[in-house]
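A single protein chain has been omitted; all remaining protein chains appear in their positions.
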């Protein structure tokens, strides 16, 4: 892996809490500082194109994500994304070839104790450099084919389809 | 990945601190509770065969690790190991075929804030299900060929050989 | 201090995050498990009477808090409470005599990394056993007279009045 291109779109992984509003908001992308503090032995660049809850990501947004990735020379791409529509975005990205693209995110904000964010980013980083070109989802410790996974919203986890 | 077999041998990842001894000791393996708390969507079993600082792992210990893994039906194996001699153990395991084996560990104990343990375990989990049979090391966010990596002890990180 | 009576009313300190609702909610009181895990050398009991954001605490709620504390034999009382109306509740409690009552809470949920919850609970525990009977607020590292403090909502901190 010469260089990892990271595209961030928002989602729970980047949520922060403001007491005066008694509400969450999506803050700065966390993945860059996570990787820097861990001292990873590869080069990466971060492209923060959206900062949205994935329920609000539109068809135009997905086209923007697709076009942005298409425009990058990197062959290894990691996308952080909200979990509710991660599968839909993965399916849009499947028209891209010659790149290994892994989407990940978190079920609990990275700033929470016990968050799955660091582990999920680890899974995605491990998978992106090992997999052949294609689009994959790294959640709940599994590397999923986007056409064979869904988020079980009630159970708050990803599971096989059918 | 039908089932992940996890073999634990000790190392910094499992170190705990005892104030009355003013020293660190290697405690219970952390990886099982890490994976359970994160709610991973795969089956795994943990075989805790050693609890040693890797500077104290002998040739006999490495043979024990090799024989234990050889005796398991699992095709996907994750080994947690101290970092100082992780490469040596990986090289001994290279005589095993038909299994994908990933060794990982941590430069900072899992119980420390900011530890690399969860991220490294994530990398190893992501890689083990994506890679062909062989032996690999997952440290510092990279999946390494054990014959082409070394630990830089002074800098406390893994780096390419030569 | 023979026994510490802890009354919990909700507030940010107990907030949890549900991804499927994309919102924060007030969960189980955290203070009991915090004190148990820290291994404190005093006896305490927890009375969880409310689970509300303090903006929703009514005059009837405050009277309930007051009556509950009045009914306890304990002379040392710690109240966890949302920060927005902590001062109002403290002023209602000032009609109680012969008890040392300290209100505290958190500006960031206890489950967040970097939360002020443990520190604030520490301040309250340290103060409640040192102070004469009366009602006090422990926030931002200060022990405040409730008639001389207010929450600066925009700055998200407590500050002196006037």
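Letters A, B and C mark the chains in the order given here, with residues in each chain numbered from 1 onward.
As a working rule, a residue touches a chain if its C-beta (ideal position, glycine included) is under 8 Å from a C-beta of that chain, and two chains touch if they have at least 3 such contacts.
Being a predicted model, the structure only gives us computed values, none of them experimental.
By the touch rule given at the top, the unshown chain touches B, C in the complete complex. Of the candidate positions C:51, C:66 or C:157, contact with the unshown chain belongs to C:157. Mapped onto chain C, the interface with the missing chain covers residues 1, 34-35, 37-42, 114, 116, 118-131, 138-143, 157-159. Residues 12, 15, 17-20, 22-24, 53, 55, 83, 107-109, 111-114, 153-154, 156 are the ones on chain B that touch the missing chain.
The working rule: only the chains that are shown with their structure count from here on.
Mean C-alpha position of chain A lies 26 Å from that of chain B. Distance between chain centres (mean CA atoms), chain B to chain C: 44 Å. Residue numbers of chain B whose C-beta contacts span two or more other chains: none are found.
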